[in-house]
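What follows is a set of notes on a single structure, which appears directly below.
Of the protein chains in this complex, all but one are displayed in their positions.
By letter and in written order, the chains are A and B; residue numbering begins at 1 in each of them.
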Amino acid sequence: MVELKFDGDGFLTNPEIWSEEVAKQIAQEDGIDMSDQHWAVVRIIRSNYEEKGNAPMIRTICKETGLKLKDIYELFPLGPARGACRIAGLPKPDGCV
Amino acid sequence: MEKLTKKQIDDAVRLLKMPPDSKLVTHLNACVHCGLCGESCMYYKTMRDNRFIPARKVELVSSLYRRYCTLTGKIAPFLVNAKELDEGTVKEMVDMLFGACTMCGRCVKHCSIGVDISYVVHFGRRMLAAMGLVPDTLQATVNAALDTGNNMGIPVGDFVDTIEWLEEELIDEYGENARIPLNEKEKKVLYTLNPREPKFFPLSISAMATIFYAAKESWTISTNMYDVTNYGIFNGDNAQAGQIAKRLHDEMYNMQSKLLVLGECGHGSRVNRWEGPNYLKHPYDFEVATVVELINSYIRNGKIKLDKNRNQELVTIHDPCNLVRNGGLLSEIRFAVKNSVANFVEMNPCGTDNFCCGGGGGQLAMSEYNERRLKIGEIKAEQIRATGAKIVATPCHNCVDQLSQLNHTYKLGVKIKTIAELTADALVFDEENED
Partner (left out) sequence: MYWYQYLSLGCLGICVLACLWHFFRLIRLGKPKDLSRKSGNVTRAEIYSYTLAMMPNNKESAYLHIPAFTSGIFLHIGTFLSIALFVVFFFVDPKIFPEWLTWTCVVILLVSAISGLSLLIKRMVSGKLRDLSNVDDFISNLLTTLFHIVTIFYLIFAYQAAIYYYIEVSLLLLYLPVGKLRHVIYFFAARYHLGFFYGWRNTWPPQKMD
């Protein structure tokens, strides 16, 4: 297993080493059992990050996954940033999150 | 830490030597080291590290003042603990003034003398900013705002896309008059947001849009400048804070609006309501109001009708420091909440004695101090638990984020909501509105 380095907030400091195994490991810390819906959200976030270098808008996540806002907050009780983006191995977004 | 250059030291000391008025000199000379402030500080209460006692944070700055600005400090530095501005001092200052203070001002209210401790801490941050020693994580958020116009770097296209999506859903629910008008000039209200709303938590935008619709308000959001936040108050760089504040100020003229409405954001409200005119060195000649005050004016003027029985769950209020202790909105927040919910309980302590959520002062942006932030939040978590409330209402997105994390970490099982969300849920539409 690769050694994972996190910043103080628990976000990966070396996002490039992310894998689905890593995602499962982080999800477990948050008490999340990854379902297909979880994966759908995480994959959208990850691919947006790899393409554009940042987290997608919640709008994009809803559009791409077909999930409702409410569903996403239920899937990730810590919210899209501290919940989903962290599992997707992104660095911590700037701002009040 | 790298060695300090002479220029760095001169830049910081110059600030000490050029006080704009008697406030700084007063607060740097007034502490008597009684140490009783420790018990009023979340950091000291939860971690019992003597360095966290607020008086020690004041001492970090006042010992420099004595060294560089007083005769006693120059002649007999050992007598009054006058300290050189060197690498060691600076390291401690960064750790304590950035990393161990939310500038909530709770210690100020309880100080036996009346030393404005958070003012001194902010001044210490200004000295560090003058030396270029702001933590990178905090500076990144300021830079995002300076470079992109909002602190999360949201591109305009994405923002418009999000607002249009929210508007579609709103129209589906309330008909075509329920709009979120973008860039419409000469509207009465220019509304502002915390970028985390469009980015991740847009329900509060829909809630506010619903309230505007119910009140038949003339309003708009500018895609050019909608960010109510201003992390320049946290990094201690007044020039940068002024630059960001000026954008919102200028946007009022650009949009030709009359009333600047500050989204539910504690520090953003503080900056744009109280500090902005002082950064820009002139009064604002338009009206500024927070969301809570605006909602209350709708309630008082009968522009909206609320049925508080639509919110049955027990609600408590978390008082954001920048809006209550440092902003005077104690009774305004209660007026809005009590008109929107059926069951309400106060936290203990609350109001001007409240404890910070733990995420103030820019702490949420500085991941290196995350462990401390969650630890001090334990006080807030236990306060919430003790109320037995199911919903915590707070008019500050920064608090919302910290409280959400506390909710998870300390397993509180509550919902965190903004005031607009609660009020929107209680709205009663008359027939005329429901066309």
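Methods note: a contact is a pair of C-beta atoms (placed from the backbone, for glycine too) under 8 Å apart; a residue touches a chain by one contact, two chains touch by 3 or more.
Treat the numbers as computed from the prediction; the structure is a model and nothing was measured.
Looking at the complex as a whole, the chain kept out of the display touches B. Which of B:67, B:122, B:199 or B:273 touches the hidden chain is settled by the complete complex: it is B:273. Interface note for the absent chain: among B:55, B:138 or B:180, the touching residue is B:55.
For the chain left out of this panel, the touching residue among B:23, B:74 or B:216 is B:23.
Subunit B residues in contact with the hidden partner, per the touch definition given at the top, are 19-23, 25-27, 29-40, 50-51, 53, 55-56, 59, 72, 78-81, 108-116, 273-278, 281-284, 288, 324-328, 330-331, 334, 346, 351-352.
The working rule: only the chains that are shown with their structure count from here on.
Centres computed as Cα averages put subunit A at a distance of 26 Å from subunit B.
Residues 7-11, 30, 54-55, 57-60, 62-63, 69, 77-82, 92-97 of subunit A are the ones touching subunit B in the complex. Considering their complex, residues 137, 140-141, 144, 151-154, 158, 161-162, 165, 194-196, 198-203, 229, 265, 359, 364-371, 397-398, 401, 404-405, 407-408 of subunit B touch subunit A.
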